[in-house]
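A single protein chain has been omitted from the complex, and every remaining protein chain is retained in its original position.
For reference, chains read A and B in written order, and residue numbers begin at 1 within each chain.
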Amino acid sequence: MEFNLILVGLAGVIAAATPIVFATIGETITEKAGVTNLSVNGTIILSAMTGFAVATSTDNLWLGFLAGAFVGALVAAIVAFSSITLKQSQVAVGFVLTLMCRDLAYFLGNPFMGLSGPRVPPAFEIPLLSKIPILGTLFFNQDILVYLSFLLIIFANIYVYKTRPGLSLQGIGERPASAYIRGTNVNKMRYIYTILGGALVGVAGPMYSLSVKAGWKGTISGLDGIGWIVLAIVIFGGWNPLRGSLGAYLFAFLQWLGLVLQTSLPGIPSQVLQVAPFPLMILTLLLVNIGNAEWVDRTIMGLPENVRPAISRLLRSMKTNPPSSLGVPFENE
Amino acid sequence: MKSGSRWYRFGIQVAAVVLALVFTSIILLIAKAQPLEAYKNILVGSFSSIEAITNVIVVWIPLLLASAGALVTFTAGLWNIGIEGQITLGAISTTLVLRLLQHSDVSPAIIIFLAVLSGFIGGALWAALAGALKTYGGVNEIFGGLGLNFVATAMTIWLIFGPWKRPGIGSMSGTEPFANTLWLPTIPGLRLSWWSLLIGILALVLVYVLLSNTHFGLKLKAVGKNRKAASVFGIPTSNFMMSAFLICGGLAGLAGALQVLAVYHRLIPSISSGYGYLGLMVGMLINYQAIWAAPVAFFFAALNFGSIQLPIVMKLDSSLSGVLQGALVLFVLMMDGVRKRFEKKA
């Protein structure tokens, strides 16, 4: 009985992580091409609002998702145009967009506040597979979005690491000049992957407003901050779609753990537990980055011979490396 | 030739402003509102009376402090997104001192002085945390600062509903207001305090002088432009980055202190009101040139205050000001890119 409850809770964790998986994979693809789209937080909020508004007005769930993807692609296109064509700082443009999209969502979403809209159909069992003990409950009694996210994870990994265009994608983020002499139109591909990644981030919005946190409640929709977590998970995942997805599940799991523990720790206000992901985000970034710090090098050099190799190996194994040309504009000549 | 290109640059800037207005107008039309009416309401809300104008100045002060701070960190090449949290921690530290001393025999003037000082220190320390994560832990200041913003907000809420809650039950309206002997004196009948205004303007002037005319400022700029080379030049880059965080955090903390002492007279949940983010936007809009900070911050303050009219008069959300501010910065950035592209082709 107890065990079953936990299992159902964990299945809920997988469902709750689904929008984050989409956004993480989207941003990973964008960054793999060498572009940082810092607008994720604003994009998710704006696409959540738009998706909800469109789905509610048209009474068509899928149009809502389409609208969300469109918003994400549009915002990403602005990032791409400003940084690739106009050579402006990606951080600056992304930051402005993330703030502006949020305000835009609150402004335009005003008439839709508190309305009840359509919702993604509930979970259904996949025949046979759902009968597998444990795994069946966890993975195969979910809603359609979750199943789509599984497909996305598999597809993204195969695409990036096994296919020819995927190898090119890695190439343009690592060393665009080399990709260029091999016939890749670097800036065109960067546009495509930025917009594609943005569309995936944009899908995450309606996943919240039409499923995971259904409805639109303006500033208290509880979406502010998720996009920043996504950006951190991309780093934590070492720019690998699979590792990034695992990061998303880990994050959702810890959030769930917080909720479960809340009942046994009544002294802590819920607002405090809600922000627990953020110190956690800082801590994980600290773990993956500390090996790069200069003082760490110096300290390790001063350590006795017998522990030095082990410690430096440990730090190196935690470290993740971004695509070498992330954020660097490319010009042939 | 020189003056020609200056006019050209000016024209580009005007075009960016026009585009931002066009964009915002389209948004207003989507929301089924008359753009001109909305702009008129914002202007009326900000400038129709002496009282309104002084209220704009009340918004301008924290924004001046945040912008001045942002300029310091921008100069060091840092994106201190944590200003928001640094304002909050300034407010918390100020409130802490006020609460500790409010029933003591210490004279109110000294309490206020200590409270302001504590706000400065609180903000500086919160910034130092983000700075240490960046400098010694390799955590990008955007993530460090942003995470700490959320933590700061949670801390405020915890204090308001927990240890510092009002007699009876805690509420979103904040802590129990302080006795008015502990308020920074305001102009009779208005919400504006000369003291706050003086601190805000003084901070910007000091930052301007620091960045344009001192060895410290030049070294900070060197660190911001090329950290590796700066360290080969013998500039202790980590110290300079930490100093930039401390100064910026201190100024943000002052803003928080003034919000408590001169505006709200208590700690409220959203004490930072987004001024931290807005300060960064001001810095970007003026292309990191301190000399333009005052007028642009004033304009932003007017938008913020004027847009409060929108929900009252037109049933629109006041977040329109954020849309317009964002559009302005975005189009100025983009038009700058367009100009560079044309200049390169010519």
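By definition in this document, a contact is a pair of C-beta atoms (placed from the backbone, for glycine too) under 8 Å apart; a residue touches a chain by one contact, two chains touch by 3 or more.
Assume contacts and distances are computed from a predicted model.
Undergrad: Just to verify: the chain that's not displayed, which of "Sarcosine oxidase subunit beta", "Sugar ABC transporter ATP-binding protein", "Putative polyphosphate/ATP-dependent NAD kinase" or "D-alanine--D-alanine ligase" does UniProt list as its protein name?
TA: Missing chain, per its UniProt entry: "Sugar ABC transporter ATP-binding protein".
Undergrad: With touch as defined up top, name the shown chains that contact the chain not shown.
TA: Per the touch rule above, the missing chain touches A, B.
Undergrad: Among B:Val97, B:Ala222 or B:Leu280, which residue is in contact with the omitted chain in the full complex?
TA: If we include the chain that is not displayed, B:Ala222 is the one touching it.
Undergrad: Just one of B:Gly168, B:Gly189 or B:Gly234 touches the chain that is missing; which is it?
TA: B:Gly234
Undergrad: Please identify, in ascending order, the residues of subunit B that touch the omitted chain?
TA: Interface residues of subunit B facing the absent chain: 213-216, 218-219, 221-222, 225-226, 228-236.
Undergrad: So which bits of subunit A touch the chain we can't see?
TA: Output for subunit A: 162-165, 167-168, 170-171, 174-175, 177-184, 297-298, 301-302, 305, 308, 312, 316, 321, 324, 332-333.
The rule we apply is simple: only the chains that are shown with their structure count from here on.
Undergrad: At what distance in angstrom does the C-alpha mean of subunit B lie from that of subunit A?
TA: 29
Undergrad: Under the touch definition given earlier, write down the residues of subunit A that touch subunit B in their complex.
TA: Touch residues, subunit A against subunit B: 38, 78, 81-82, 85-89, 91-93, 95-97, 99-100, 102-104, 106-111, 218, 225, 228, 231-232, 235, 269, 271-272, 274-275, 278-279, 281-282, 285-286, 289-293, 295.
Undergrad: Write out the stretch or stretches of subunit B touching subunit A in their complex.
TA: By the definition above, subunit B touches subunit A via 27, 30-31, 79, 81, 133, 136-140, 142-144, 146-148, 150-151, 153-154, 157-158, 161-162, 277, 280-281, 284, 316-317, 319-323, 325-327, 329-330, 333-334, 336-338, 340-341.
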